[in-house]
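In what follows, a single structure is set out as structure tokens and then discussed.
Missing here: one protein chain of the complex. Every other protein chain is in place.
Order as written gives the chain letters A, B, C, D, E, F and G; numbering starts at 1 within each chain.
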Amino acid sequence: MRSYEKYFRMNRLPHIWCPGCGNGIVMKSIAKAAEQLGLDQDNTVIVSGIGCSSRASGYMNFDTLHTAHGRAIPFATGIKLANPKLKVIVITGDGDCTAIGGNHFIHGARRNIDLTVILFNNNIYGMTGGQASPLTPTGKKATTAPFGSVDTAFDPCELAKAAGASYIARGTAFHAKPLVDLIAQGISNNGFSLVEAITQCPISYGRRNKMGDAAGMLKWMSENAVPLAAYEKLAEEQKGDKFPIGVLYQKTAPEYSAEYAKVIKLAQGGK
Amino acid sequence: MRSYEKYFRMNRLPHIWCPGCGNGIVMKSIAKAAEQLGLDQDNTVIVSGIGCSSRASGYMNFDTLHTAHGRAIPFATGIKLANPKLKVIVITGDGDCTAIGGNHFIHGARRNIDLTVILFNNNIYGMTGGQASPLTPTGKKATTAPFGSVDTAFDPCELAKAAGASYIARGTAFHAKPLVDLIAQGISNNGFSLVEAITQCPISYGRRNKMGDAAGMLKWMSENAVPLAAYEKLAEEQKGDKFPIGVLYQKTAPEYSAEYAKVIKLAQGGK
Amino acid sequence: MSQARLMQGNEACAEGAMAAGVNFFGGYPITPSTEIAEIMAKELPALGGTFIQMEDEIAGIAVVLGAALAGRKALTATSGPGFSLKQELIGYGCIAEIPLVIANVQRMGPATGQPTSPAQGDVMQARWGTHGDHPMIALSPWTVRESFDVAVMAVNYAERFRTPVIILLDEVVGHMREKVVLPKAEDIEIYPRRKPNCTREEGYKPYTPMADLVPNPADFGTGHHIHVTGLIHDETGFPTGSSKVTEDTIQRLHQKISRVQDEITHYDEFFMEDAEYAVLTYGGTARTAYAAVKMARQQGIKVGMVRLMTIWPFADKVIKKVAQKVKKILVPEMNYGQLVLEVERAAAGQAAVISLPKYNTEIFTPKEICTAIEELATEVVK
Amino acid sequence: MSQARLMQGNEACAEGAMAAGVNFFGGYPITPSTEIAEIMAKELPALGGTFIQMEDEIAGIAVVLGAALAGRKALTATSGPGFSLKQELIGYGCIAEIPLVIANVQRMGPATGQPTSPAQGDVMQARWGTHGDHPMIALSPWTVRESFDVAVMAVNYAERFRTPVIILLDEVVGHMREKVVLPKAEDIEIYPRRKPNCTREEGYKPYTPMADLVPNPADFGTGHHIHVTGLIHDETGFPTGSSKVTEDTIQRLHQKISRVQDEITHYDEFFMEDAEYAVLTYGGTARTAYAAVKMARQQGIKVGMVRLMTIWPFADKVIKKVAQKVKKILVPEMNYGQLVLEVERAAAGQAAVISLPKYNTEIFTPKEICTAIEELATEVVK
Amino acid sequence: MGIEITTLKERCKGCNICAAFCPKKILAMDTLGKVYVTDEKACINCGQCELRCPDYAIYVEKKVEK
Amino acid sequence: MGIEITTLKERCKGCNICAAFCPKKILAMDTLGKVYVTDEKACINCGQCELRCPDYAIYVEKKVEK
Amino acid sequence: MQQIRLCGSGGQGVITAAIILAEAAIMEGKESVQSQSYGPEARGGASKAEVIISEEFIYHPKVVTPDVVLALTQQAADKYSADLCDNGVLVIDEDLVPDSPEHPNVIKVPLTRLAVEGLGKDLFTNIVSLGLLVKVTGVVSFETIQKSVAKRVPPATIEKNMQALRIGFDALA
Partner (left out) sequence: MQQIRLCGSGGQGVITAAIILAEAAIMEGKESVQSQSYGPEARGGASKAEVIISEEFIYHPKVVTPDVVLALTQQAADKYSADLCDNGVLVIDEDLVPDSPEHPNVIKVPLTRLAVEGLGKDLFTNIVSLGLLVKVTGVVSFETIQKSVAKRVPPATIEKNMQALRIGFDALA
């Protein structure tokens, strides 16, 4: 019906996500980014972990891999290194990426290997019914944080930057159109790219934290997401729940599979 | 013979480290810091992972725990939470802390739990005979990087900061006296503290990389470690191999075990 | 506490652990074990206890091992994939002799498998999942009430033997709710944390075995300055390469449990007096097996049932006795045939052992097992 | 390549893997397996292959699974603690049917254990370490040359059956050097990567089993747009909750291997023609056992030896045959007694099975085993 | 030239996002919890509903008269 | 008031660090690879050797005349 | 022994209803086992809750042949009523299960609509259903189910829930 839908496995829809779940919106942004870039379906692989968001791989019309909880990045690393001409996109949840998968996340970034990680951040473990994740804000309730989370949340973008990623962006399910561009740029970057997509889980997160329904959660995003330039101008006391979106960081750095190709050349007697 | 030696288990010495290994120097700095702070041996626990450096726990005269490779921080977390009045110090190697233990490292920092992590950074896997670690500089040789490492190394201090640590310092085995203060301050900080101690592994790293003997490696440190303030004034092209030492970062932030104590109070009907 | 109420298996497990003194929980969520964590998160703070959700299952067991060393009775809970991840540190608990209880609410594997489907597919893993030689205690309840009792027992065994103990729940028992009457708090026997038998000055060695072959390592923070390691160590707790000490240690770890194996082998027998056939069963499957055995008895088939609560150490003696008595032993399991291998081994050819595996996401029906019993009774032993 | 040379077991293993087409290695260092990684790091680039050291053992197996899916023949190597950490993803390899070879150079556990001491303590773990029902192939060489052969075979079986295959080395064979003559490259048979039997347009389903019950999933990047998951899936590769499909899948995973079990059961017999007693042995221990059997023969004891190269699937038939023939079977192992349990099971009471465990950091001496054989021959079966 | 709104009932999960964001308030849920259009003519083709629907269950298009 | 240098041979591993950093060059290794003092009187008690010895095998102290 | 199955989709509260029913049985001194299963897809999909009530200890914990199946969605009705035998009863939400499975004893009640109309919220559908179930099965008394509901629901909502029960109970004359 829409041209970008060729990037979906239409026969697998409707997807399994709950009514109002933002995952569908983010997944559409990926498809649109693929269309925008004219990605070759035969030479693109989508790799995901385990979680609601990670079910996305099954709906995307590429070679797709639904790995184990937390392990998408090292599987993806193997695919990329085995066949460096492949574009590899990783779909992951906040728990998948920053809890159990945290180590792989920072090491992927360190190597600056050419993967594009789309982090579906709904601030919760959706799949297992609402336990706190490392991205659940302090004070928010979760089934494992019935008194409100005492943990401080990561800023996954800061973490990726400190670890060595070369492209870092944040978008939201509300800002669906700019999200497409952020993803497309991430895929174009020859190195480790992180796109954090803030998305709503009305069922396991919103409901417990009285954040309204899906539409209400989307509205919250529209009110609190601020383009980076504007965000930087905010006074500390104006910041509150607000957070920056857009391209947050970018650099040029050696890409792992290219560097390794040099080793091969060297070992084979080339220079 | 020296007053700080009461913090050693004298009957376990000599230690197993190779001739010229810097671990002994760093371990002495920990003992001296303990003396400086007058640490109560009955209420201090030393926890280590697996590696040459992690053998240090066995020589220190406290309750000590030699865990599994990479897992010192979560074990230490359990000890601290089980009995928050204990001071808990973690001894770990660069591989232990930032390779297999990387996830625990960033999560310890995120929680800002009151642990002091002393990272013995010798830029190599010493124990297993010289494989590359995530802190092996690009281009250096290791048994698993015979053509020179293609990986980019982490800056563990930057990583800890991005993850949420509240005290971060770097010292070297050459700067043995200031290292004592850096460690003492780390232990005093009520939150997650990282002290990165650059140390020499002449056997598994220095030799392979033609860095001279132990004394030569110490001299390299003396030439390249620059106090933070001075380092920041260096022009990019002056930096070369140079790196900053001293207290690199400090902040005040809620400490995990104290925050959890509030939950207990709340649940027990207190306010 | 002693009133009839509707309770879930996982809930009973959590309550039992707390009743036995658990005041520390660390773990990582995974269906179908998550309720255990969730209950702990809610209830522990009021008891002055501590709940922490860790970054993964490895940290989930590490934090609990740390807490146990610092004096807490501690629990972690998980399911298949998480249980696999915990294996390395289960071995750590064995060698460092740390009391530790792990609830594994089994789900269908391998890998992500069939996440919400019941299975008994981790039975052999519970015994052999970690590397190296080690003994293992694993208990599998068949009712909600027994989930409570098994949790109490697991905590007590962990303390008494200073070793990891596994509660092998399955999704059937873990997620079902039934009427239970819990014992009164004062009726619950609690094995207290073992205490050092002398002071540092008196030459205390944390790993000197007592008469029961179990040592009394001091809790951290009690002034004993002990050293704990995952390397083979001598009585002082420090590593040694001595082959004598190594041999003695591995042997003692096994013998501290095997010496009381009969005492910790818990099982029930039903209709065994005149039985010519036996159904050997455990966990949730035993409930269906019981219904099936009754059906078969109504048809006049002389079949009995042996229900194991103690899965590991394996009830060799019980099986040998049964094998001598009956002609055939049927072993229905929600897996491809696991514990049946142990039954076969223990039966040593004395009775025919027939595997009745089920691995299709569904639990057995009484009819299915009954049909298999009927076949036992009609077929001639080859 | 076909000249006599001194070679280490680990080296032979690495060389064998490369000879069989392995051009990708991912892993994490651990003694005593590290040489395998180090050799790969040095040699693969020149072959256009890829070596990567990952952040831990989990990533070490994940990267290799990924590489295998993208068309490479891939190897990872580890030892006890790392083998425990890899368990979850070994199950992933089983269910997603990914060719994968894991070399486990066993060292003494549990936990950190006795890091440089030889052991055969991961034998049962190799079979049962991951959660859920799954088949397993594990091969254990006894010579350096056979380390090469077993590596070739492991790679071939992984490709042929699309399943993880474990090379169970032990420190003895892994670290010793001996004279070997390797086969010529052209004499090495290589099982090629299986290829899709039709195109997407022709209705290609990646998990449709072929006549040998093994499917032909396409390599990523070949235009087939396949989906691979660790959930139970149907022929299309997509998850299903169907109980029929689940049952069929678990069954097929087992049967694709069990149907050719005889073919892949490799073992040797020595002096068995007139044997009244048998020594059942494998791995490094078999070398000593052979020396011991010869010593015992010199004393006139009618003892033979059966040496298993295929540890899993277990050689039930072989053991049954032996048990029918001899009075007693002695099973020396560098562990607390592991594979002996399987021997006992398979023997089913037909012969007495005697465990000769050794777990003290040292390997057996020929004398020790010979003495045990002498005892076999003098003691009366109870 | 009017606007055509296509709804795919088998995909719609009744989450109400489209209705909440529709500036013309012409979308609503039926008893089975599926979206329906109350007044197609009022549609201004702003695309909000299609943009935000997580289930690809609603499409808006200019009707091309043939 | 002289200086006393104590060396603990059973701890010394002959790494040469003390010798390399001794400003007076009065430390050396013997055949068994253990440190020894060539000229104790020349010692200026700078403490470099003790500070840098990784094996706690050398101590320098002002001799207190009793 | 009575074997009762409630089914619907994720958010409809069938599990809570089943729990309340099982608790009611216990209040009356009976044995009771409650269980549930979700589809393999964690999200969405049909969910099913079962209650067995008996005078004796219940061994096999799942419903073998249901006496009553109450279905709140078409998908659930299709999936979970097949094993209902002829003397069993099928209760369906007549709006949400437009296409009733073939069965001799089908009771059609607009349960969701009753909840919305009577109490303003479909949230109460499960309690309305419970009321109806008690009427249909008589497995516990109306008083007991009232007590049981009161024990489970948030205190502020007790009154509304009592109304819901009553609406369901009265839906069948």
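Basically, contacts are C-beta pairs under 8 Å (C-beta built on N, C-alpha and C of every residue); 3 or more make two chains touch, one makes a residue touch a chain.
Owing to the predicted nature of the structure, the values given are computational and were not obtained by experimental measurement.
Engineer: Specify the residue from the set D:M176, D:L213 or D:A377 that touches the hidden chain.
Structural biologist: D:M176
Engineer: Of D:L6, D:A185 or D:C198, which residue touches the hidden chain?
Structural biologist: Of these options, the touching residue for the absent chain is D:L6.
Engineer: Can you work out which residue in D:S84, D:Q125, D:T288 or D:T310 touches the chain that's missing from view?
Structural biologist: Spelled out, the listed residue whose C-beta touches the missing chain is D:T288.
Engineer: Just the residue numbers, please: which parts of subunit D touch the chain that's not shown?
Structural biologist: Listed in rising order, the touching residues are 4-6, 31, 114-117, 172, 175-179, 284, 287-288, 290-291, 294, 361, 363, 365-367.
Engineer: Could you please point out the subunit F residues that touch the chain left off the display?
Structural biologist: 13, 31-32
Note that only the chains that are shown with their structure count from here on.
Engineer: Tell me which chain's centre, taken as the mean of its C-alpha atoms, is farthest from subunit E.
Structural biologist: Computed centres place F farthest from subunit E.
Engineer: I'd like the Å distance between the centres of subunit D and subunit E, where a centre is the mean of that chain's Cα atoms.
Structural biologist: 59
Engineer: Rounded to the nearest whole Å, what is the centre-to-centre distance of subunit D and subunit F, using the mean of the C-alpha atoms as each centre?
Structural biologist: 55
Engineer: Averaging only over C-alpha atoms, locate the centres of subunit A and subunit C and give their separation in whole Å.
Structural biologist: About 39 Å separates the centre of subunit A from that of subunit C.
Engineer: Name the residues of subunit F that each touch 2 or more other chains.
Structural biologist: If we look for residues of subunit F contacting two or more partner chains, we find none.
Engineer: Provide the list of subunit D residues touching at least two other chains, using ranges where the numbers run on.
Structural biologist: As it turns out, subunit D has residues touching two or more other chains at 45, 55-56, 58, 81, 88-89, 92, 111-112, 229-232, 239, 241.
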